[in-house]
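Moving on, here comes subunit A:
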Amino acid sequence: MDILSLFVVVPVITILALFLAKGLKQSRIVAMAGSLVQLAMAFHLVYAYVKERAINDDIMVFMRDVVWYEDFNIHYAIGVDGISVALITLTAIVVLAGVFISWMMEDLPKEFFVSLIVLATGVYGFFISIDLFTMFVFYEIAVIPMYLLIGIWGTGPKEHAAMKLTLMLMGASAVLLVGILGIYLNSNADGGPLTFNILEIAQVNIPFAAQQLFFPLTFIGFAVLGALFPFHTWSPDGHASAPTAVSMLHAGVLMKLGGYGVFRVAMFLLPEGAMDWSWFFIILSATGVIYGALGAVRQTDLKYINAYSSVSHLGMVLFALLMLNKTAWTGAILQSLSHGFMTALFFALIGMIYGRTKTRDIYKLGGLLKVIPFISVVYVIAGMASLGLPGFSGFTAEMNIFVGAFQHTDMFHRVATIVSISAIVVTAVYILRVIGLMLMGPVKSEFKDLPKVRWYEVTGILLLLIPITALGVAPLWISDLIMESIKPFIQGVIQ
Partner candidate 1 sequence: MILGVSIYEILSLTTILFFIGIYGFFTRKNLISVLMSIELILNATVINFVVINKYMFPEKLEGAIFGIFIIAVAAAETALAIAIIINLYRQITSVEVDDTTTLKY
Partner candidate 2 sequence: MNFSYTILIPLIPFVVFLILGLNHKRIKPAVSGYIGVFGLMASAFLSYFTAYKYFFTVPKIDGIYQQITHKTVWMNFTDTLHIDMGVLIDPISIMMLIVVTTISLLVHIYSRGYMKGDPGYTKFFAFLGLFTFSMLGLVLATNLFQIYIFWELVGVSSFLLIGYYYTKPSAIIAAKKAFIVTRFADLFFLIGIITIGFYTGTFDFETLNDPTGEVITNWASTSFMGLSVLTWALILIFIGGAGKSAMFPLHIWLPDAMEGPTPVSALIHAATMVVAGVYLVARLFPMYYFIEDGFALNIVAYVGGFSSLFAAIIAITQKDIKRVLAFSTMSQIGYMMMALGVSGYDGHEGVGYMASMFHLFTHSMFKALLFLGAGSVIHAVHSNMMGDMGNLKKYMPITNITFLIAAFAIAGVPPFAGFWSKDEILVAAFEYSKPLYAVGLIVAGLTAFYMFRLYFSIFHGKKTAYKHTPHEAPASMTFPLLFLAVMSVVAGFIPFSNFVTANKEPFEAHLNYPLAAIAVATGLIGIILAYVFYKNPTEYPAKCRKAFGSFYKWAYAKFYMDELYFFVTRKIIFNCVSQPIAWFDKNVIDAFMEGIGSGTLKASEKTKKMQSGYFQDYAMAFVGGVVVISIVLIYIFKN
């Protein structure tokens, strides 16, 4: 068994083990053990990758290729580069944190953890695939459990939210499928056989007309998952209804598939289409950045605020990807990582606050710093990270994006860049609004004594907080790792 396939096999084993488990206590132990193994594997993968990279300068390493369906030349082809390694580590951490946060999931625990791990399986599979079709299959595996997770374990108008989320994402994958098939059918432009393999397609010069046609389809197909304006409305409703761990996983990991897919498929395989269409999507993504931020200013529900903030932050990822240069792309990947940890942390904290106070309305909350100091302090830290305070991951990511975006000298890019940069002020406004209303101020009588934070909550929080700080304090190693991996991709665009 090769090192990468394990990332799909271990979750499957975990799922099988979960079927044998009984009750909350056993299921959560099994889920935790499985996720711990995953995390250990992710760390080992980082180590192995760095070692392998020193002697191997292929685009992808640890490659493996098994024919899956010969008639259409579909392979189970896997391989990773620095970017996928980083995102796999992100996934492993967030999943483990998610398990800890759902430690007290009383309601159908076994089924809950099974769905959660199925989702994780899809995400891992997506990140390791280099075959478009396999990738798409894993993508669907990741999206489907979402419906169950929100529809069954959610709160509020959960059926509606689950339906809306799933249908919008399915609609997007329909568009995406057309795009992928379009790429596939043009993959023999230089006379070879039709193929789904990304690396092989990248060698082919897909005709410009086809690139022009299929780029927007592929881009939108992935970007809906990355909450591209104006296709973001599933995200606030979906997050608001989802249970905590699901929000964490969804915003933290699943939405990253969007940016990753745009980068790995749309940009890499259709570079000319990307250049041709970039102006249009820059307008959309820059609008999304400022629009999400301004939208968050007026929300009163914590989860809505965070969902709109995600629209803004992920808009930044897409914006950076469209800038088509190394610095901005590094920033995009860093922002994906940073937002993953940050937003997962936010949702975890919101879940804890909601679990204690039974409300998410910031006008009803108040003075929490005195009552639940640990959660509140971490919330302040997460807020600071979110508004791009140096020393946290958001800063390094955003600076890469801004510096990268500024490399374009024409007026259009300049204006778009400045619009995006100005979102940092608006971000400060909504973050401080929440901190001011919810955490500071006099203690309200109904919240006088709330339960103290528990060990599993602390573990979950620390799992997420440590990477945020590490990325912010010492970004050199990871940013160089990513930049190194971006080089072959950027060359495709330059040519």
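Following the convention adopted for this analysis, a residue touches a chain if its C-beta (ideal position, glycine included) is under 8 Å from a C-beta of that chain, and two chains touch if they have at least 3 such contacts; residues count from 1.
The candidates were selected such that all candidates are chains of the complex that A comes from, given by their letters.
A quick note: this is a predicted structure, and the numbers were derived from the prediction, not measured.
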Okay, in this complex, which of 1 or 2 is up against subunit A? 2
Candidate 2 contact footprint on subunit A (complex, rising order): 163-164, 167-168, 230-234, 291, 294-295, 297-299, 326-327, 367, 369-370, 384, 387-391, 395-396, 399-400, 402-404, 406-407, 418, 421-422, 424-425, 428-429, 432-433, 436, 439-443, 474-476, 479-480, 483
